[in-house]
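Okay, handing you the structure first.
Now for chain A:
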Amino acid sequence: MSNPVESDKKSTDTAKQEVPPPKVVSTPSSPPPAPSAPPAPPAAKLPCEFCRRILDSAENLEKHKKDEHKADLKKLQALHTLSDSIVSKIGAGSSSSFVKPRRFKISVPVKKILKTALYLRDDIGYDSVESVSGVDWPNDNQFEVVYHLTSYSIKALEDTVLALSTKVPRDNPKAPSLESVWKSSEYHERETHEMFGIIFKDHPCLDLLLLPEDWCDIPPLRKDFNLPRRTR
Partner candidate 1 sequence: MIDIPFLILSVLAIVTAIMALESKEIIYGAVSLAITFLMIAGFFIILQVPFLAMFQIIINVGAVAVIILFTVMLVGTGTVVATARDRKNSIFAITVGIVFAAGLIIILSQWPGAIRAVPISLSIKEWVGGIASMLIGPFTPVFLTAALLLTAALIGALTLAKSEGTPEEVKDG
Partner candidate 2 sequence: MSEPIENVNDFIKKVLEIAFWVLIFLPMLIFPIILIVENYLPTKISTLMANPDPEMIFALLDSDFFRVAVFPGFTFAAGFAAFIGLWERKILAKMQMRVGPLYAGKFEGILQPIADLLKLMSKEIITPRGVDKPIFWAVPLITVAIAASLLAVIPLSETSVIARTDVGVLIIFAILSFFPIAALMAGWASNSKYPLIGALRALHQMVAYEIPMILAILGVVILSSSMNLLEIVRIQENIWFLFLLPIGAVVFFITALAELERVPFDLPEAESEIVTGWLTEYSGMLFGVILGIAVYVKFYAFAALFTVFFLGGWHGPSVIPAEIWFILKTFLVITLMIIPRGVYPRIRIDIMLRAGWAKLLMLSLLNIFVALLILELGILPVR
Partner candidate 3 sequence: MSTMSLSVGPQHPGSGHFRLQLKVKGDIIVDVVPDAGYVHRGEEKMCEYRNLVQNIPHLERPVILDSVGVLYPYVLACEDLLDIEVPERAQYLRVAMAEINRIISHLYWLGIYGIFLGHSTMFMWPMGDREPFIDLAQLASGARVTFAYLVPGGVRNDVPDSFESQALKVIRYFEGRLREYDNIFFSNPLFLGRTKGVGVLTKKDAISLGAVGPTLRGSGIRSDVRKTEPYDVYDELDFDIPVLDEGDSYSRAMVAFLEMKESLKIIKQAVEKMPKGPVKVGMRGQVRLPAGESYARAEAARGAMSYYIVSDAGKFPYRIKISPPSFRNLPTIPFLLKGARLADMPVIYWGINYWPVEADR
Partner candidate 4 sequence: MAELSSFLVLSAILFSIGVYGIISKKSAIRILISIEIMLNAVLLNFVALSSFQVLEPPLLLTGQLFAMFVITIAAAEAAVGLALMVTVYRAHQSIEVSNLKRLKG
């Protein structure tokens, strides 16, 4: 039985060569592709301390580590341009929380999340949701819903994970369900709903998944569901 595994020497060194700027699918309404930034001279102003930290440690390493660092730096810059282009595309209210090597986070107002999701899936190429997590911020009275997106179709974005987050008021937590954009987020959203009480509008079936049918307590993962006081 011929071994169906084809040796992929080729793919191990893709991580090494220079990552092209994100291939933007040419849709008429897409913004002008970000200019492929020439490797900025190290002295130029660097947007965040991660780049500075990589630069400081660049000097005292031997030769082969150095070009690996150069590739990391270049990819980091590519991520910067990508996240800036997304933020500019969405416009008001959205901001890029951080850009780390291979991870970057963008927070978006609730009203625009559906539009952003469609844009991210069709134009940028993030075609699958890895996990949907709710985070409870009681002191600024908000729930934060974070979608972690990854992409199978585009090779360059394969190792990056975009965290798309939006904030929902704690008293009536309503957020549009992105099940129509990514089918795989259905069960994740159902679980976030039963754990936090966030209502996802027009979700196909929003009843309890993991909790028992007769669960009548407040959603368990909220901070005011204080475990020690309940179990004593």
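With respect to how the candidates were assembled, all candidates are chains of the complex that A comes from, given by their letters.
Miscellaneous remarks
The criterion applied here is as follows: contacts are C-beta pairs under 8 Å (C-beta built on N, C-alpha and C of every residue); 3 or more make two chains touch, one makes a residue touch a chain; residues count from 1.
Small disclaimer: the values here were computed from a predicted structure and weren't measured.
Contact annotation for this complex: of the listed candidates 1, 2, 3 or 4, chain A touches only 3. Of all residues in chain A, only 1, 3-8, 11-12, 15, 102-103, 105, 127-131, 133, 135-136, 146, 148, 152-153, 158-159, 161, 163, 182-188, 191, 195, 208-212, 220-221, 225, 227-228 touch candidate 3 in the complex they form.
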